[in-house]
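After the structure tokens below, expect a handful of questions from me.
Missing here: one protein chain of the complex. Every other protein chain is in place.
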Amino acid sequence: MFDLLPHLLNGLVLGLLLALIALGFMLIIGLMEQINLAHGSLFALGAYFALMLVGPKPPLPADLAAQWLQIPLGWRYGMALIIAPCLAGIVGIAVELCMRRTYGKDPLYGLLLTFGVALVLEEIIRLTWGTRDHVLPVPAGMSGAFLFSDLIWSRYRFYAAGMAAVAIGLVWLLIEKTPYGAMIKAGAHDSEMVRALGVNLSKLRLGVFVLGTMLAAFAGIVVAPIWGIRPHMGVDAVVPAFLIIVLGGIGSFWGAVIASLLVGLAVGISGAYASEWSLLSMYLLLVAVVSIRARGLFGKKSMLEV
Amino acid sequence: MTGSSSEARLITPTMLGAWLVLATVPLWINAIGLYPYIGVEIVIWSIYALAFNLVLGTSGLPSFGHGAFFGVGAYAFGLTQFNIAANLWVCLAGAILAGAFAGLIVGLLIAHRRGIYFALMTIAFGQIFWTISVKWHSVTGGEDGLLNILRLPATFGVVSFDISDNETLYYFVLAVFAVVVMLLWRLVNSPYGRILSAIRQSETRTAHLGYNVWLYKLSVIVISAGLSGFAGGLFAMAQRSAFPDVMNLAQSGLIVMMTLVGGGLVSFWGPVIGVIIFLIARDVIGAMTNAWALYFGAMFVLLVLFRPEGIAGGAKLLMERWKARREASRVLSSAPRSG
Partner (left out) sequence: MALIEVEGVHVRFGDRVVLEEINLAVNEGELHGIMGPNGAGKTTFFNTLTGSVKPSRGRIRLEGADIAGLGPHAIARKGVARSFQIMTLFNDFTAQENVMVALPAFRARGFDVRRAVAGDSALADEANEVLASVGLGEKAAISAKLLSYGERRALEIAVALAQRPRVLCLDEPTSGLGTDGTTRLAELIAKLKGKLTIVAVEHDMRFLFSLADRISVIHWGQVVARGTPRELQENPWVKRSNLGSFG
């Protein structure tokens, strides 16, 4: 049993990171009833923007760059955590302005539109930063490893899990404890009512889309030091996010979080026995759950099915 | 839908025209700076796209994991050749059966879904097949793929044609394409095809008319998957190998894109138009820049924004406008006399 502990912990960490990736995706699907296939690319974009700020070659004139690099890594990293999601958020605004035209239509159009956006963003990433892998430097205090019960643990994983947990908590507070959350939830079920409440639905949607994008970008920065930065990272991340949404049930916050943890644990534990096949475990989990509960763990009947 | 007379036919004038044009391709393809192999690719992907459109355009089921069936067919073609019999027909039958079987498994789990849930589930299943193809090294060869697949001779009783060079292979796949087009045209215009179309327009109503919608959806998924597997088998033969990447999400998205670009939602021939445009654009743009995906993605965004019904849809709209204008001018010119 004790041999499993590291796998369990790894699984838990993975679960939290996946939840962070899936949350923004969930918000958008819940309110707009459209699948944002570009979520992965925005996630990747967050990581690349952070690389720009934290990495050794900031895109600034030489003297400014030198000054910028004078700032301690910890500070730059901290700023990247805020600035990079904002930059990605600007891209998100552009995407939402396009996506607007698909609201209320067959979800196919949103899917296809964002598929095109994903192709464009991934190609832009390739052209700008090249196809090779990059490493996102993290402050010394967060990197390195420590020894615990005869095993070596990577320190950053725990920081990453912590940051993910904080972000998840903040999203929960937003949804459950603020009037905005009430509007978002109402909008998902009843856009008429939101209008009746005097809320500007298109502004609400734009806001939620940008929030979702920023969450994606933030997730990209947090995950980057673990998974590495490469153009394809978006697709690698977005597929588990899909899965989690279906598994947890569309439009359910806790569904998404619990599904993420389940997926993380499934991948972690199966990794202990057959690491080659650990990725398959999440798909099998999905098939198993969905054949029993058609709308996922916490899903309610959705407008999207009509 | 150009009137009921062509719907009732087995072979339409459009089909004949398309086959004739395609039959001349090897004569001029080199002259315009392309090469015969792209013709082979276009024809095979056209079969794939037509098979896919049975699900998307005819039945309205947004599948984002169709690459799985195409890939399963490709591997099945190679594996049948290596392990069962190196006979073209046996291998192609293996590809069809494997594709249809994969379709049956997936269909059983998703045929009761619609809309976004359907799309998400197909993505998940596509990924499952892709992961298996990458990881199951001993069978699929993993990332390296399944190599040394032969272009087997096509035997008809005592006569046998060698189809190992690109030109003869082209004529072989073209003949197959002709048969597939004929069968699909009949299928979409049959009662079965009408009911699939009714399901796309309103699943609720169709169910209340006494049709077991689930069974129809399942059956069309199986047929489409079998035919996609068939196309995959042909592709493996053409490429002389099978790789996992035809199964990944991007490739599964591409077939959706090709079908839509051409106008598969409104036209039988839309998917073929889309494939021709896409594959030629890939080669032409690809020769000029490495970033062809950038242009293609951008084109796609614009298409969804401004012409979601695709190229065939745009053409149809123009036709209708032209007809309406002609009609209007006729009415105008006849108005004084009648008034």
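Just so it is clear, A and B label the chains in written order, and each chain counts residues from 1 on its own.
Everything that follows uses one rule, which is that a contact is a pair of C-beta atoms (placed from the backbone, for glycine too) under 8 Å apart; a residue touches a chain by one contact, two chains touch by 3 or more.
Everything numeric in this text was worked out from a predicted model, so none of it was measured.
Asks: When the whole complex is taken into account, which chains on show are touched by the absent chain?
Replies: The omitted chain makes contact with B across the full complex.
Asks: Could you tell me which of B:14, B:87, B:166 or B:197 touches the chain that is not displayed?
Replies: B:197
Asks: Among B:189, B:224, B:252 or B:267, which one is in touch with the chain left out?
Replies: Per the contact definition at the top, the residue touching the missing chain is B:189.
Asks: What is the set of chain B residues that contact the non-displayed chain in the whole complex?
Replies: Interface with the chain not displayed, on the chain B side: 4-5, 7-9, 186-187, 189-195, 197-198, 201-202, 204-213, 216, 219.
Just so it is clear, only the chains that are shown with their structure count from here on.
Asks: When the centre of a chain is set as the mean of its C-alpha atoms, what distance in Å lies between chain A and chain B?
Replies: One centre to the other, that is 33 Å.
Asks: Would you pull the chain B residues touching chain A in the complex into a rising list?
Replies: 56, 62, 64, 109, 112-117, 119-121, 123-125, 127-128, 131-132, 135, 204, 248-250, 253, 256-257, 260, 291, 293-294, 296-301, 303-305, 308
Asks: Can you list the chain A residues touching chain B in their complex?
Replies: On the chain A side, the touching residues are 29, 33, 35, 37, 98, 101-102, 105-109, 111-113, 115-120, 122-124, 126-127, 235, 239, 242-243, 245-246, 250, 276-277, 279-280, 283-284, 286-287, 290-291, 294-295, 302, 304-306.
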